[in-house]
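Quick one: structure below, then a few questions.
Omission of a single protein chain aside, the complex is shown with its protein chains in their original locations.
For chain A:
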Amino acid sequence: MFKSSHLPLEHADKKSWASGGASSSSPMEYPTPLNFYEKPPMFDVKLEQFEQSALDRLRILAEIESCSARGRPWDETKRIVSTLCQKHLRLSSNTAGGDLGIMDTQKEDERRKDHLSHFVLRLAFCRTEDLRQRFITAESTLFRCRFEEATPAERTLLYESRDFKWVKVDDVEKKSLEANLRATLTGFKNIAEQNDAWDRDAFYKVQWSQVPQLVEHRRVFLKKGWAYVPARQQSAIVFREFEVHLRQALNMTNRAMPQMDEDTRLTPIIDHLSQGFLAGVASDWQYEEGDDTTKLRAEQVDEYAKKHWPLCMRSIHDQLKKDHHVKHYGRLYYTLFLKGMKLDINEAIAFWKKSFQGGKVTEDKFNKEYRYNIRHTYGQEGKRANYQAKTCVALLTGDAEYGCPYRFLAPESLQTRLQISYADQGLQSSDIHEILNNKKGSHFNIACTRVFEITHAKYVKKGEGLGQSETVTHPNLYAERSIEFETKKEGPTKVTSKQEDDDLEGIIMQVD
């Protein structure tokens, strides 16, 4: 295992790393939870932390993209992001004090994790224009959520922490431009409210190019290249500056990347992270040892497949029934999936043996080859690793024949497959168009989520996904939720235990 290492997060400034390792931090290292990410993290990091913090942040960014692809209104997006942040990337307010049990050291840790994860993902997303743009959009949304949740005092601290190049309009000038400036104070119920705002609020002058959004929609007064921004729109300057700064930083990181490739420990992690983001999902499902009552038996698989499996697993299952055989990746994906559905090793061997009957695989061949592979997959042979079921990311970037059908099937084939699989669960031909559109926009996980909504219309409304607006990120999560809804269990099972890494395809690196 790696002990610890300085990670070269800001290559343009190598010296800062040489002098890094300033692990003792003053309480003022992060005076506010709002971070403009201008300085790279300067503390020691364990490789596991490096990856885990980035994965946690990735979950949130992926959910932000999903919200945007589904056209969720801002308030809803904010609520979802905020809930998810509580879980994966909590960032407590300065005022969340001792009463709530949030100590300063804990806040400091949260802010460090936020800081670190942002810089790790910069490495992963600086490499193509498409990735850069998506990262900027998602990060800006996250920043905006946090900014809106921040207290006025925290915002003031941010304003004072850097030069936003704004000039407060003095009273004389404000008075002299009254008619023009007042016209930009809009949205009040009555004139008294507007008068009140006029008396109370300041205006800030910036170069018009700092607030293109406000200019485009004529929300400001312009004079000789200066935009007069009402205090209530001041955040627009901050958001814009955040984006501009992040774009410059990503370009710089991208130029410095070749030097970074020397550190071979990081490359696979970074590749893995950007793959996950490309696929639009970050997995949020983990295997949990079940008690006997939740275990799946071989003879139930057929029924469950029809009622609960997502299209990827349903397709493998159907092919297996029809041909009494599936190829390597089909077996691998489905064995791991069924294991995740708590089909234990003996049941699995029974299931596969039965499924192969009638096909070309003789019992002798099955016992010699396939039995071993199943046992291996269950960690009973070879290096005895406890392999995880494949995530949507793995299936999206995996085998074209057995991976995500929303991605790999041609639109016509997908349409047919959907109709065959789900027509008796409420999927109508009028739904197909929307799903194919999601596919066209590369929102494969949203297509899958939509199918879940349609086939579980009794339990979830459109937009609610797997419940609580969650998007499909893992085939097992899909199936579990489906089963839960049917057995009317309250709420999804929370999962905590972390299993050993999946190294069947070397997606997550193993370090010795």
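In this section, contacts are C-beta pairs under 8 Å (C-beta built on N, C-alpha and C of every residue); 3 or more make two chains touch, one makes a residue touch a chain; residues count from 1.
Everything below uses one rule, namely that contacts and distances are computed from a predicted model.
Its UniProt record calls the unshown chain "DNA primase", which is the correct pick from "Exosome complex exonuclease RRP44 homolog A", "DNA primase", "tRNA (guanine-N(7)-)-methyltransferase" or "E2 ubiquitin-conjugating enzyme".
From the options A:Arg218, A:Arg232, A:Lys295 or A:His433, the residue with contact to the chain not on display is A:Arg218.
Annotation: of A:Tyr30, A:Phe135, A:Trp166 or A:Trp208, A:Trp208 touches the absent chain (contact as defined above). Within chain A, the residues in touch with the undisplayed chain are 129, 179-180, 183-184, 186-187, 208-209, 212-213, 215-219, 221-226.
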